[in-house]
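Note that this complex is displayed minus one protein chain, with the remaining chains in position.
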């Protein structure tokens, strides 16, 4: 037991979903774990990769299908919809409004806090390839890796969630 | 290994989803784990918190937005829809019918069994605040906590699921 106690706990989250409520849940858990001194990895894959996109369009070379994917998917966390009660975009506005009133952190603020706390944000390189997203289109301070690196972290962690 | 064998195993589930099929899956896993003498925690957050609502309306003081959230979200597990093939509410009726024929426990029965087996049902206090749900509106015999308490349990568990 002593050996284990010396090592920090680890938490990993696969952020698969590109939805406001699920991403908020992921970053609240990640920030909580980081506050407990866990080493935390959020592996952003599939639709979840959109959380790492910059708000603004970045001029990069893309083929037609990549341009289509880029246009159809939300550009950054501010554009995320809800998994439930999206109501043509009214739901996210209501949730954001209510979170503001309760002084709860917004998703972009939760992400900023996560980065400040040393949470490792990883962009899934396979998803980047498939959807044609380039490094220039993603936010700063993140890492780039594949499923092997994720599994390396997850195998050393006890709390492993798929969101 | 001997030290570990003396401690009971732990299982935690974050119930994020407010859908019949996912909640059934969560409570089947929880009851199974409890039958194996695991200490089980179900942390009900976001839409999953609705599983802990009483069937009937409870008169509590709410502002307009809280009343709207309360009215739009399902009041208790009997009102849950399906994540797939909901078919305007016909899907849940079909599933419930088929479960009855096979003598499978309904969601309310699975929840009752979970409480009898000592599964710890936790209402996420942050979600209660945001959606304006009061303790009087939730079922008896549950605990109230935040993400820190969840992480405390999860860190001691090997089976941690996000549903």
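By letter and in written order, the chains are A and B; residue numbering begins at 1 in each of them.
Everything that follows uses one rule, which is that contacts are C-beta pairs under 8 Å (C-beta built on N, C-alpha and C of every residue); 3 or more make two chains touch, one makes a residue touch a chain.
Note that this is a predicted model, so its numbers are computed, not measured.
Undergrad: Could I get the residues of chain A that touch the absent chain, sorted low to high?
TA: Residues of chain A in contact with the hidden chain: 3, 14, 16, 18, 45-47, 65, 68-69, 72-73, 126, 129-131, 147-148, 150-151, 154-155, 157-158, 160-162.
Undergrad: Which chain B residues would touch the chain omitted from the figure, given the whole complex?
TA: Spelled out for chain B, the touching residues are 1, 9, 11, 21-22, 25, 28-29, 32-33, 35-36, 38, 83-85, 94-95, 97-99, 102, 104, 158-163.
We take it that only the chains that are shown with their structure count from here on.
Undergrad: On a C-alpha centroid basis, what's the spacing between chain A and chain B, in Å?
TA: Centre separation, chain A to chain B: 25 Å.
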